[in-house]
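Just one protein chain is left out here, and the rest sit where they should.
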Amino acid sequence: MGVKTVDDGAAFEHPLYRTLLSVPGLTVATTALDQVLTWGMSNALWVFPMATSCCGIEFMATAASRVDIDRMGTIVRATPRQADVMVVAGTITVKMASRVKKLWDQMPEPKWCIAMGSCAISGDFYRNLYSVVPGVDTFLPVDVYVPGCPPSPEALMHGFLRLQEKIRKSRKGETVTPETNSELLRVTRPSIPRMVDHERTPEMDRAQIESADIATEVEVTPAVHASLAPEPTELASNISGPDLPAVLTELGIAATGELGPPLVPARRHLEVASRLKSRGYRQLVSVVATHWVPGTARKGKVPDEPEHFEVSYLLRTVGAGSRVATWAVRLAPGEPVASLFQLFAGADWQEREQYDLVGVMFADHPDLRRLMMPENYDRHPLRRDLPANLPYAPWR
Amino acid sequence: MSDGLLHGVVYSVLIVSVVLTATAMALWFERKFAARMQTRLGPTIVGPIGLLQPVADLLKLLQKEDIVPDNADAAIFNLVPPLAALAALGAAAVVPFSPSVVASDLDVGVLYVLAIGAVTVLPIFGAGWSSNNKLALLGGMRAVAQSISYEVPLLLSAMVPVILSGSLRLGTIVQMQADHHWFVVWPFFIGLPAFGIFMLAMLAEANRIPFDIPEAESELVAGVTTEYTGMKFALFYMAEYVHTIVASAVGAALFLGGWDGPFFPGLHWMVLKTLLLFTAVYWVRWSLLRFRSDQLMGLCWKWLVPMGVLLVGAAATWVVVFP
Partner (left out) sequence: MTALQTVQITRRVDPHLSIDRYDPEGELMLLHFGPQHPSTHGVFRMDLYLDGEKVVKVIPHVGYLHRAVEKLCETLAYVQITPIVDKNDYVAPMTNEQALNMAFEAALKLEVPRRARWMRTLFAELQRIASHLLWLGTFALDLGGALGGGSTVFIHCFRERELVLDLFEEVTGARFHYNTHTIGGNRHDLPAGWSAKVHAALDVIGPRLDEYEAMTLENRIFLDRTVGVGKLDAELALELGITGPILRACGVDHDLRRDAPFHAYDEVKVNVVTAQGGDCLARAQVRLGEMRESVRLVRQMVDGVPEGSINSGKPVKLPVQTKIPPGQVYVAIETPRGELGTYLVSDGTQFPYRLKIRPPSLHALSALPYIVPGGTVSDAVAILGSLDPIMGEVDR
């Protein structure tokens, strides 16, 4: 193919061009025809909704009766082949981006794209994170940006009107002026600084916080109706429940651990689970893995221990007076823990998620694949030794 | 001979253009009607009360890129959209809009309508097969099963007015009703259920909700038309509406006395009745949910076919007892 040079077409003239110009009335006819065609094109914008998240709900509200986007002839088509406008409504992740691109390529020309909401525009506060594409304009040509989180249905309607304007003007070779409504610009500017900032280091955070001379703890006022309020400490103590100590005593396990749930030796934790299940803890609530790395605790409140993983399991009783039982297992890096799958089928996905994100290995798991990240991703992003703004090629 | 030819050509052109205009209007009408059912306004901006919306849609579709997917069977893929439109339009040839306005009042008009109706499944299946798309293939598969099954009750219910009037010619069937009673009025215990079965089967042939499983867009995205763009999609889209209009017209002729009615000329009555049936179809469409394919088959073979057989028997008995 060789290197392509940009040809703006200025030098090109079709051989018939002069002849056609001299035909009487032809230019008038083609202008009129072009106007009719432009009118048709801009008044029948069929939409392919690339609705991934919150903005998708507002997109649906735009189609519903209060705003009713059908008034201007816009209907929703489920297949990209019959659509003119792709409305990207929601966060686009790295795993999804290639699919969005493919769907965009399947749309017939001429086509337009509306980036709806701050996630589609810039990635919003997810933009520096490992799994999110910082704005769809990194891989799609966007025509209209509709800011907001999410934009109201009226704002999306406004975006469609601006798109119509753009179509009409670009057919005439004119360009659209950007939004000049200063009130609108003021509203859409972020009111607080970026929450995740590349250049902001933890040292800067610390310096800012330590320089402030303000009360550091929230003060608690007495309860308004103490007799009616539930004991808040009860919630905190729910974490281990009353039955678990009994079970541990039955099994002769001496639990350790002070600041969290009781720590159970990894090789006996299946026994605990099965004993609890027979005592009525039939519902698997969650599996939570935490990666502990020395030196990451920012103020050194937690003693520096060697690197390890802690996996907490939560079970619940069903019905009146529902209680939660929680125990934890402590693992050295690379050490597996037995899967709960044989006891609780729900452990399947829970353990896959923790394996994917934290990197804990589960022995005897029937299908230990990644759950959230793409199969070829090579890291475990929730490990504490990885920074939050981990770059993910090719988007960042 | 030349008179007959001239008559045929003139009326064909007339009826085709009228039906196509009616289709454009039907598109607008359906959108407004659906919007009203959903407490919306529908198109309001393009033209007065949105009347020019179908025109804008058509102009837009004309300008869209024409895509033939890789690995699609291009010949069939390109052939079937016009075939779908032609098959839907073809049935309009024998519909008597008034005693004189009919393109060709064939001796075997009813047979012709049913035969043309049976052809409509071919384009749909061809589209599903040639698109090289699994969703389209599933849609085509469903369409074939559905259309072939519903041919049977359609045929049986169309037999009832044929037996009652003793003719396969649509004009004669309407004349018979004009001379005596509309078949839904007398004998209503035969005519009314037969009319119901006919309309249900016609809905199923036209792939309308609750029978629209071949293009069930919540399951199959857009069914057989998933891969079609621009004008080819427009032809499918149009064929669907033409089919509904023609089916309504045939239903009106077979059971509702066609152009028969007091005060107004016959053409007015025919248009009014067609519009009425057409509205009913859309009313159903925008009210009901969708059947599953096995339930659809169950409805056909367990209910409509036995009822159709009974009605044909009843009609035959009626004709023998009260000649």
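We call the chains A and B, going by the order they appear; numbering starts again at 1 in every chain.
The rule is short, and it goes like this: contacts are C-beta pairs under 8 Å (C-beta built on N, C-alpha and C of every residue); 3 or more make two chains touch, one makes a residue touch a chain.
Every value quoted in this text rests on a predicted model; they were computed, and no experiment measured them.
Residues 34, 37-40, 134-135, 138, 141-142, 209-210, 212-213, 216-221, 285-295 are the ones on chain B that touch the missing chain.
Touching the omitted chain from chain A are residues 50-54, 56-58, 60-61, 63-66, 76, 78, 90-91, 93, 95-96, 99-100, 103, 125-126, 129-132, 149-150, 152, 195-196, 209, 212, 214-225, 228-230, 232-233, 235-236, 238-239, 259-261, 270-271, 274-275, 277-278, 282-286, 288, 290-291, 296-299, 301-302, 312, 314, 316, 318-324, 326, 342-346, 348-350, 353, 357, 366-367, 370-374, 381-382, 384, 388.
Criterion: only the chains that are shown with their structure count from here on.
Taken in their complex, chain B has these residues touching chain A: 31, 35, 38-46, 50, 52-53, 55-67, 217, 221-222, 225-230, 233.
Residues 36-37, 39-41, 43-44, 46, 64-65, 68, 70-73, 77-79, 81-82, 84, 106, 108-110 of chain A are the ones touching chain B in the complex.
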